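Taken from a larger complex, these chains appear in their original positions, while the remainder are omitted.
As written, the chains take the letters A and B, and residue 1 is the first residue of each chain.
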Amino acid sequence: MKTLDASASGVYLITVTPFNEQGALDLVSTDSMVDFYLASGVTGLTVLGIMGEATKLTAAESTRFVERVLARVAGRVPVVVGASAPGFAPMRELTDSVMALGASGVMVAPAPTLRTDDQIVAYFEMVQETLGPDVPWTLQDHPVATGVQMSPAVILRIIANSPSCVMLKHEDCPGLAKLSVIRAASQRGEVRRVSILAGNGGGLFLPEELARGADGAMTGFAYPEMMVGVCRAFAAGDAERTHDLFDAYLPLARYEQQPGIGLAVRKHLLAERGVIASASVRKPGPKLSAADIADIARLTVRQTRRLAQLDHEGPA
Amino acid sequence: MKTLDASASGVYLITVTPFNEQGALDLVSTDSMVDFYLASGVTGLTVLGIMGEATKLTAAESTRFVERVLARVAGRVPVVVGASAPGFAPMRELTDSVMALGASGVMVAPAPTLRTDDQIVAYFEMVQETLGPDVPWTLQDHPVATGVQMSPAVILRIIANSPSCVMLKHEDCPGLAKLSVIRAASQRGEVRRVSILAGNGGGLFLPEELARGADGAMTGFAYPEMMVGVCRAFAAGDAERTHDLFDAYLPLARYEQQPGIGLAVRKHLLAERGVIASASVRKPGPKLSAADIADIARLTVRQTRRLAQLDHEGPA
């Protein structure tokens, strides 16, 4: 198994959890999904996130799904498992179980009730104590989902307090300034450097985030080749190519990031692409209308055309 | 085992979950706690509620605790189990497991993300479908904890839609008007009559709620004899005795209902009374200071004195 450490970079793709039409876990699609993501060039996977419908799974289903993903990945890239839980006993239990199966680390978001800086810092002291010194973990900063706002100062305190926190999943908006502050603090040696993977608005600010010092992306999108391509173009120093690629995918990415139906859009696209057998989302969850599907079809055609134009234009 | 049905009345006591000083489940104290509650005259028990630290237990711990409670109760009163969960698969799993162990029914609160009437009604249609026709259930209306406000109209729609919803746990504030409206609707025959057990502010409005038509209380307080006594005095038609008893306990009840440290106060009192071995609350959870404990000591002494005065004064 791959270790998760502070040197992580590239694209840690947040996977969906495939279900069949009856809503049961689809383990065959789990395999094809893993194959697809790895073939697209991602450098890691994140499972059981919000977009992985983690809270809709039983404990046994969670374990079965993680086990299947890990078996298919077979150590080729690190796999991070979402372990946020309302209590520390369930967090510990899930963590122990997935680490034993071969996960590379876990990801934890603040509990939704936290408000003050001191409450947040105290919470992550308990997280660090719960996970122990041997489990590398990712701090998930996602105020839209949790309602918890963590200032740069708080994030730096958490990193200082938590020897095994090796990564920040950065999803705050406006987050570019925040990203700059945190990166600058480690550059000045004020805090240990952690990997920062960005996911602001579901990747809708990726070029700008890379320019501010993000090491890559941790987010989902039915076209992971976008994030991979953007990260590679940026690493190659080609700013215009970075933006050209990003802009070509942006209309569809924007549509997939709609609050509410986003996950249904993503699964629909993955099913259309043959990555998973069914676009089924567990209840309570969104369903697409015929008009939504027509929107997606138009955007997909346009995206394909725009990408062909870019190829034809060649390097600027 | 006792069935939960719409005729339920009296006091359904919301139990704590006892832990030892190391934070492990204390099953011996579980037995003594059940004995104490039953001896106090309660007509039912509710376990794994918010004040039962349900979210801090692993699935295995939840099952072990429910099993122990049911064994000790041995069918003498109905036992309701909190089954709110972010997804329907875990809700179903927990429900199946506790009903198989002999629970009388479950209790479900709306998911915190729900807002509009239609969203709430649709959610409980899925709850009813998930639980199936054979599991009697209690609708928990507790906006302070969930953030979800259910209007009387919505509650009546849920009851109409859900043949196995037999009880409303009423905890909204200001809730007296709401309680009146719901009771009036069944009195006019517009909706099936369900049991309404009140818990507004943790029982801080019990005399008024009974006067508006509540069938009893479902709440916690380290002195369950208060709720039992108040319900009995009310049933006996003795309004002044109802209030005299209530008022005698009110200063301490108010202190126990403080947001934040309330559960620690309750467990401290239960430990002081010898009901459970330790006042331990699992992290993240409140701790009492010396000043808090001094407050409680003073209030307890005053309560004892006031109750003795009332006994001495005799019936008004």
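Assume a contact is a pair of C-beta atoms (placed from the backbone, for glycine too) under 8 Å apart; a residue touches a chain by one contact, two chains touch by 3 or more.
The shown structure was predicted, so the numbers you read here are calculated from the model rather than taken from an experiment.
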Inset, instruction - All chains share one sequence here; work out the copy total for the full complex from the 2 shown. - result: 4
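Throughout what follows, only the chains that are shown with their structure count from here on.
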Legend entry - For chain A placed onto chain B, the superposition rotation in degrees, Cα atoms, nearest 5: 180
Inset, instruction - Measure off the straight-line distance from the CA centroid of chain A to the CA centroid of chain B, and report it in whole Å. - result: 39
Legend entry - Residues of chain A touching chain B in the complex: 53, 55-59, 61, 85-90, 93, 111-112, 122-123, 126, 282-284
